[in-house]
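Heads up: the structure comes next, in structure tokens.
One protein chain is absent from this view; the other protein chains keep their places.
Right after this comes chain A.
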Amino acid sequence: MFSNCSDPSSLDGLAWFACYLTNGKHMAFYGSFGVVMVLLLITAPAALAFGFGGAMAARSPFLPLRLIGKAYSAMVRGIPDIAFFLFVPFAMDQGLEWLRHHARCPDWDAPIRQGNDFVVCAAAKLPLSSSPQWVHETYGFFMAVFAFAVVFGAFAANVLYGAMRAVPRAQMETAEAYGMSDRQAFWRILVPQMWIYALPGLSNLWMILIKATPLLFLLGVEDIVYWAKELGGAKTTIYAYPHDDWRLYYFLGLLVFYLGLTRISEALLGRLTRNLSHGQATMGGEAQRKAPA
């Protein structure tokens, strides 16, 4: 980055650090913070959507749908995250390649499964072997988003299911008395009121999601923990910037980042709780009602 960085061995003190902290590897490290934030911001709504769908299915009057909803939430919650993360992206990737293989190489006669190998024609590879590396990385990233969304969606489904049942029955009866259909009562009465009951559970999930991002590396996405480990490890003189084991300092940096993120999340969730409590038949809502205007 700086012009005097071309020969790091001649530097010392601050100049060495200035060069060290701005080398290509550190730039990738700083970039990975963005990757993690983007992942969180995409995954959270996606997981919520999965959860909402799961909860709706679980309380559906139609039996098969109800079973699907319950099975989804029970199965995914029961499987260890790490097993799920090793399985889902692989299975999904192979499933998509299998579809593409049949669509694009119909006259290919070799079997797809050859012993341990999974072999599809070159045109069916996803992404194509010839695609640039960033395409592969983006693909891996969205695989990760999908896997996270499925896992956290199952937990969210359970939370939302509970929240839907927590809305006082009297509210729904009143809606029926006004002549609303089931659908109308669900969307106009139940959904707006359930969030306050769901929020504590959802905020826990959000916190867990923040800390679960190192699982990304299993999918080949280089996240902040990977880079901290890689950069912090002791370096011999084969590297331009040799140093001892500095993982402690890098992990302290991550600690500050994660604690900061938690603090900000708590502040925002606190505000959200206040807003959602407004007019609710909960202790929080009651306290707001009694407080002098």
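Basically, a residue touches a chain if its C-beta (ideal position, glycine included) is under 8 Å from a C-beta of that chain, and two chains touch if they have at least 3 such contacts; residues count from 1.
Following the convention adopted for this analysis, contacts and distances are computed from a predicted model.
Participant: Given the options "Carbohydrate ABC transporter membrane protein 1, CUT1 family", "Hydantoinase B/oxoprolinase family protein", "Polar amino acid transport system substrate-binding protein" or "Small RNA 2'-O-methyltransferase", which would UniProt use as the protein name of the unshown chain?
Facilitator: Going by its UniProt entry, the chain not pictured is "Polar amino acid transport system substrate-binding protein".
Participant: So one chain is hidden, and I want to know which residue out of A:120, A:190 or A:276 touches that hidden chain in the complete assembly.
Facilitator: Looking across A:120, A:190 or A:276, the contact with the absent chain belongs to A:120.
Participant: Identify the residue among A:94, A:262 or A:288 that touches the chain left out of the display.
Facilitator: Per the contact definition at the top, the residue touching the missing chain is A:94.
Participant: Identify the residues of chain A touching the omitted chain, counting contacts across the whole complex.
Facilitator: Where chain A meets the chain not shown: residues 8, 23-25, 27-28, 50, 53, 86, 90, 92-97, 99-100, 103-104, 110, 114-120, 122-123, 125-133, 136, 217-218, 220, 222, 229-230, 233-234, 236-242, 245, 247.
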